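Note that one protein chain is taken out, while the other chains of the complex remain in position.
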Amino acid sequence: MTWFLFFLALLTFAFIAYPFYRKRLRHAEYQEDGQLVELLSKRDTSYSMLKELEFDYKSGILTEKDYKELESRYKRKAINILKDMDSAQDGQKIGDEIEEQVNKLRHNNVGKGSKVSDEIEEEVDRLRGEKAVNKQLDDQIEEQVQELREKPRYCRKCGVKVREDDVFCSRCGAKLI
Amino acid sequence: MGRMFKVMRLNRLLPSVLVLFVLSLVPLQVYALTVSEMTKQFICQCGCTAVLDNCTHAECSIRDEMTNLVRQRVEQGKTEAEIVSFFVGRYGEKVLASPPKKGFNLTVWITPFAAILAGAAIIYIVIKKWVRRGRAVEMTTSDADSTEHDEEYEIRLEKELKDFESRGFR
Partner (left out) sequence: MQDVGYIPLFLALVVSVYSAFTYFYGGEKGNGVLLESARNSLIASCVLISLAAGALYYSLITNDFQNEYVASYTSRDLSLVYRLSAFWAGNDGSLLFWGWLLSILAVIMVLQKRDIGRELVPYSAGVVMCTLAFFLIISLFIANPFQRLSFVPPDGQGLNPLLENEGMFFHPPLLLAGYVGFTIPFAFAMSALLTRRLGDEWLVVIRRWTLIAWLLLAVGNLFGAWWAYVELGWGGYWAWDPVENASFLPWLVGTAFLHSIMMQRRRGILKIWNMVLIIITFNLAILGTFLVRSSVLASVHTFAESPALGVAFLAFIGISLFGSVALLYYRSDELHSEAEMESMVSRESTFLLNNLLLVGAAFSILLGTFFPIISEAVRGVKTSVGPPFFNQVNGPIFLAIILLSGICTLIGWKRASVKNLVRNFLWPTVAAVILAIILVVLGINNVAAIVGFVVCAFVLFTILSEGIRGTIARRRMRPQNYLSAFAGLILANRPRYGGYMVHIGVLLFAMGVIGSSVFNIEAEASIKPGESMSIGRYVLTYEKMDNFETQSKTTVSATLSVSNSGERLGRLVAEKYFHRNHQNPVTEVAIKSTLIEDLYVILVGWDQDGTTAFKVLINPLVSWLWIGGVVLVVGALVAFWPERRRRQERTARDGEDV
């Protein structure tokens, strides 16, 4: 009985420690683009919403006028999400391309001297640095945008305060610049 | 006009819900007093914690004793209030199946409804705020519709919507 329990403890330990000793690591599937996932789910939500609207209209819960109005509003929302997704995906694409190049270079490296590999690593660092610089630039832009956003906007025609993402003035309807 | 009607509907709904609550607090009328009506109002003191009528013990001397006391008094033509005060005098307030609606015990009767009313007031204020915010958005977007078109995206949206076969919200 004692032996059985000892064996059990050993087995448990081995099972838990196994991942540390495994040579080939699994890809870290963790680094997902959180923003993109979020947008994808937002997009699905707005699509489901549009489908539901359509159905509610067809089964007579919404009147035609309401339906048209709500539909166009939610379509706008969906389009905005699509746009955001595209820009987020572009960002990720650049990152992916860099990583691809890195992998390619590493792959070529197999069997060659370490000097070459150092060169490659340098190259990699450079490429990565570029991305970092890009990111810095992005951040700067974001900051500026943020600054601009924090300043209240006013309509030039009638002077009413408007929201930062409005395209038209909510009172007089003038196009905002 | 339409808006007024909408607001009125909600306002009309609330009082009717209120009336329901108040109705529930008014005790049901008593016709001829029966033993089983009375035994539903007392808790069996044998430790089963159930209403006297429902004591789960198959042979329970305390239940029988209490039921007999009720029966005697009902047969003597005592009123409900007399029987209740007799039992409270004999066993204490814990014999009552629900706390009497007076004094400190009123808190347990009133607090739930007070909490719900307070919650309803908060909800009313919150919805009003959201509607105001929603109206502001509504005006701008309906204007914007006519001009700026992202045709490319609209076509893509139509296409994706057509292929989108999710069955309701996940």
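In order of appearance the chains are A and B, and numbering begins at 1 in each one.
Methods note: contacts are C-beta pairs under 8 Å (C-beta built on N, C-alpha and C of every residue); 3 or more make two chains touch, one makes a residue touch a chain.
These numbers come from a predicted model, not from an experiment.
J.: In the whole complex, not just what's shown, which of A:45, A:72 or A:101 touches the removed chain?
T.: A:45
J.: Considering the entire assembly, which residues of chain A contact the chain that has been omitted?
T.: Counting only chain A, the missing chain is touched by 1, 4-5, 8-9, 12, 15-20, 25-32, 34, 37-38, 40-42, 45, 49, 52-53, 55-56, 58-63, 65-66, 70.
J.: What residues on chain B make contact with the chain left out of this view?
T.: On the side of chain B, residues 2-3, 5-7, 9-10, 17, 20-21, 23-25, 28, 36, 40-41, 43, 47-51, 53-59, 92-99, 104-105, 108-109, 111-113, 115-116, 119-120, 123, 126-131, 133-135, 137-138, 165-170 touch the unshown chain.
The rule we apply is simple: only the chains that are shown with their structure count from here on.
J.: Can you give the whole-Å distance between the Cα centres of chain A and chain B?
T.: Their C-alpha centroids are separated by 45 Å.
J.: Considering the complex alone, what residue numbers of chain B touch chain A?
T.: 136, 138-145, 148, 150, 153-154, 156-157, 160-161, 164, 166, 168-170
J.: Can you tell me which positions in chain A touch chain B when the two form their complex?
T.: 44-45, 47-48, 50-52, 69, 72-73, 75-76, 78-79, 82-83, 163, 166-170, 173
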